[in-house]
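The structure is given below, and queries will be raised subsequently.
Shown here: the complex without one of its protein chains, the others still in place.
Moving on to chain A:
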Amino acid sequence: MRSTLHEIASVLGVIAAAMVLWEIGVWILKPPPIILPAPSVIFAEFLQAPSYFLRQTAYTIYTTLAGFGLAAVLGLVLAIGIVHSRLLEKTVYTLLVALNSVPKVALAPLFVIWMGTGIEPKIAIALMLALFSVVIDAVLGLRSVDPDMLNLARISRASQFAILRKIRLPNALPSIFAGLKVAISFALVGAIVGEFVAGSEGLGFAILTAQGQFDTPRVFVCLLLLGLLGTVLFYLVEGAERISLPWHVSQRGHASGH
């Protein structure tokens, strides 16, 4: 617990130092405010309408988490199917890999045509961007099982389901979490892209509106909020990982002593 607080404190310290340098830099170099406003100006902008910014942030959080959650569940189910079925491996997996080589962001307008301008296409884009890394890492994790672990289960005539639940899944958890950590960042990207393409809410939409008005401080408020959001979401997944994997080599240093 102390090490976690320590970590948070040091991250905040680095950010604060960067802000101070930025403030001093702007103060000395005096760039036009439309190019680069000082942090103090950005904070003032935020304080003018905090509820507006927080509402946009909440919308983006909702879209991101919905896309991420769906991607996690769907990705895991797909991965389990792919690992157990040659047919699914040949079809779904091949298709996913092919789809992944298309710049998926380019598909965003298509989703708007299909689903309209509500929240659904944004969730769908977040889901699409996040899905791939969940599936790839989960498949990798589910496959890389020590053959003797499987032999151990088979000599006791374990069912496929028992092998999945008691061996493959726990064994794959570290890999699954690696995928989820990438996926949460992609889900956020997807949410913003969705708001860019057709939106009336969210941080992506707020950035686009501010851009229309050449309101650089407002763009920066949104960017900083996005940075904060991305960081918090990432650490939430990492926190979940620490709670679920106290046994893993990478976590043993953090485990509380006996």
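In the analysis below, a contact is a pair of C-beta atoms (placed from the backbone, for glycine too) under 8 Å apart; a residue touches a chain by one contact, two chains touch by 3 or more; residues count from 1.
Just so it is clear, contacts and distances are computed from a predicted model.
Participant: Would you kindly match the missing chain to its UniProt protein name, picking from "Sulfite reductase", "Acetone carboxylase gamma subunit", "NitT/TauT family transport system ATP-binding protein" or "Alpha-D-ribose 1-methylphosphonate 5-phosphate C-P lyase"?
Facilitator: "NitT/TauT family transport system ATP-binding protein"
Participant: For the full complex, which residue in A:M19, A:M149, A:A178 or A:L224 touches the chain that was left out?
Facilitator: A:M149
Participant: I'm checking contacts with the chain that's been left out. Which of A:I61, A:A158, A:A178 or A:L229 qualifies?
Facilitator: A:A158
Participant: Touching the hidden chain in the full complex, which residues of chain A are there? Just list them.
Facilitator: 146, 148-149, 151-158, 162, 166-167, 170-171, 173, 245, 247-249, 252
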